[in-house]
Structure formats: C-alpha cells, structure tokens
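A protein chain is absent from this complex, but the other protein chains hold their places.
After this line comes chain A, so read on.
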C-alpha cells in the first residue's frame, strides 16, 4: 500500500570515488525494499539516490578543520526540504573525521562518510545511515502498531505516543507532606529554558501547550519497603504499575482540549518515607530515580536531604534543582516521542543537537513515522465508519459529514502520493488534514443519535400481530404433518 520515497544525494569528494562505479558520475540509482506489516499492508521503501561529485563550494566547505565546522558550512548548500538526505563521502585518509569514526551525522540533514572498500561496502554503510536518519523497519511497524499482529512487536513499539494534532504537557509537583516540606520549583523558567526550544522545533509536528501544577497530599499508591542496610525506602520495579493510579485521580484531566496529555510528575516523598529510591528488576537502584510509563509520561522521585539537626523547624524549605529534573524529563519526553538514540555501531558519531534539543534529521524521523501513522489512522477511522453504516442501514448521513469523508479520502490519497514521490512535508500536512476531517466525520453528533433503534425492537412491537396469526398457521401445519404421517402409516397397515 504505502510507498515511502527518500531522496538521497551521495556526494563524492575528490579522491573518494570508489573504483568500481558502474557508470561515470553523476548518475541515479533506485533501490526498493519491501516491509511486510500484515497480510494486507506492505510498505515499500524506495531510496532514490543521486551520485555526484562535489561542487567547488562544497569542496571548500569540506576543507574545514573539523566535522562540526564542515557540517555548519555545508548546511546552506544543501537541499533543505524535509526528508531529503545528503551524504558526503570523504577520502579514506581524511582528517575531517576523528580516528576510528567512519560516519558522522550532523545537526542538519547531512552526514559525512569515510570512503573505504568498494562500492558494495559503501552501499551497505549508506543503507545503514539512511535507516538511522530516516526510518527503520521497526519505526515504521511501530507507527502501524495497530495493524501488526500482537507478539510481533518489540516492547518499545507501544511506548511512543500516538500521533496527534496536539499534545498537552503537564508538569506536576507532588508534595504529599506540606507540613514538613515547603517545596518550591521555578518551573516557569525551567520550561522556557529547556523545554520550549525542543517544542519550538517540534511545532512542525503538532501544537504543544505546557502547564504545571503543584498537588498537595497526593500520595503514591504503594507503600515503599524499608531497607535497613541503606536506611532508605525502596520502590521495586514490579510495584511501579500501581503507583500511578491514585495519583492520576488528582492530576485532573484537561477539560479544555481533547489532545492527549503527557504527565511529568516530580514526587517529593514524605518525611517518613525519605529517602526513597526506585529499584530496577535486578534490585539495583536506578541512577536517575525516575521511571516512565508508555504513552502516559514520567515520574521522578526527588529526595529531600534530611536536615542536619532534628530541631530544624518545619516546614523545611526546599528549592528544587530544576537542571537535574529537566534532564530527566527531557530524556523521557524524547523517549515518548520515539526520538531516543538507538544503539549504534561504534564507528558512528552523532552530533549533539545542542540548544535546540533536536536535530533536523530526528524531526524527519518523527515526521516519517507520524505521516505513516496518520494515514493508517484515517483508513481505520473511515473503515469503522463504513462498518457502522453497513450495520445500521437507515442512518442519515448529512452532507457536511459526507464532504468531510470525501475530504479525508482525498487528503489521505494525496498524502500517500506525496510520500511516494518523497515530499515529506506536504505528505505530513495532507495526512494531518485527513486525520482532522475523518475524526470530524466520525464524531459528528448526528451519527450518535439514539433514535436509530434496532430492527428487532420493531419486530417486538408486532409480536401481538404475528403471534395470534401464527397460531392457525401452525395448527394447520401440524394437522398436515399428522395427516401425511397417517397416510404413510395406513398403507403399511394394509399390507
């Protein structure tokens, strides 16, 4: 069904062209692979690769001292459309890449690859690189997780948030013991400083709203175990699922919008349960003292140092170290969006995204996955709408609902078409429109009306008619049966 086209440009710096090229530069090459998702759905990926040699400007940029500088210098020379990738092949002996590193992925949509070996070796490396920078089989199947049969998915596949037009991020500080701890956090500044840059980058993907609250007397649902050795309290991994439920009742749903909520909770344990540590499955304490719940958010336990003298007057004033907290929450946020950096071979070097918190190619990864997921969602929504209409024959479809359905289908088709030619940005926009239209059609109040009562009730009303009418018919039928039986019996008797 799906065809994902990734435009890739492979640029050879002088002295890096492998000897066994099939044709002289420049030339085009198309590679197709198929990813089976289930019996009906297959995803075809198409790498449209252009092989060419560097221009004079690029050559000058590649002459920079370090990979980072080269990356910055190359950025204005590239195709900046979303989803496209540029890979520069540098000579094997180039000093641009550090020793032992053969692939360098920059902040934007480009990478530097050290030449070496023949064309086949280079191709394999480039293939691996496109998977890192665009999508992998697992990221696409995770996006289509609703259609993949259970058991075929890895544990991470259901961790990512569903694609949505917007997300609400709520930071909550839980203070179960305001009598002993007066906890303050400068969340406003921390959000502006650490979270907002990431969200600005992600604003292409969805709308985000951030808010925070402080909840008092909110306790965890589990009583932690006291550990005598370390004189601390421990929460073991298997009890963590029970932690969230009682807290969630206090969090308050977002009444004003329908977007999914991401909760990040900072829990300051009661004085009687301090310090509190989270244990992983092996019994070792978790270094960050935090855990996350897939598609829901994360919880971090923030221990307050016990006062030096027991005579210290209560409540103890606590100022939360927001750097420590935000590091954890941002890592959890990336994880929930499926942006965690996967395990890579050691010769890969990824540039840290710096202040923006997110590299351009990571954004592309997210867009690929979300576009595919949106299209899948639209098709699921429209299919269930069609099933509903099949089930209830006399339902009335208003013109505006019908036009929303048409619009959804048209947008979904254009999204698929744009994906097939590699226009990621327009494909994503179209898929977003398709989702909006299909949801609007599906949740239209005119389809929810309870007036469509089922046919069996109509039948029940006419039972007083059908039952007395059936009596003479059944009686005469019985009579006929009796008579035929008798007629059959009579000849045998005569014999």
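The criterion applied here is as follows: a contact is a pair of C-beta atoms (placed from the backbone, for glycine too) under 8 Å apart; a residue touches a chain by one contact, two chains touch by 3 or more; residues count from 1.
One rule holds for everything that comes next: contacts and distances are computed from a predicted model.
For the omitted chain of this complex, the UniProt record lists the protein as "PIGT transamidase", which is one of "Translation initiation factor eIF2B subunit epsilon", "PIGT transamidase", "Sorting nexin-12" or "Proteasome subunit alpha type". The missing chain, though absent from the display, is touched by one residue of A:112, A:210 or A:378; that residue is A:210. Within the full complex, the residue among A:69, A:92, A:186 or A:347 touching the omitted chain is A:186.
Within the whole complex, the absent chain has one touching residue among A:280, A:400 or A:490, and that is A:280. Set against the missing chain, the residues A:39, A:65 or A:473 yield one that touches it, A:473.
Counting over the whole complex, chain A has residues 155, 159, 170, 178-179, 184, 186-191, 193-194, 209-214, 216-217, 237, 240-241, 243-245, 248-250, 252-257, 278, 280-281, 286-288, 290-294, 296, 298-299, 315, 319, 321-323, 326-328, 330-332, 335, 352, 461-462, 464-465, 467-469, 471-473, 476 touching the chain that is not drawn.
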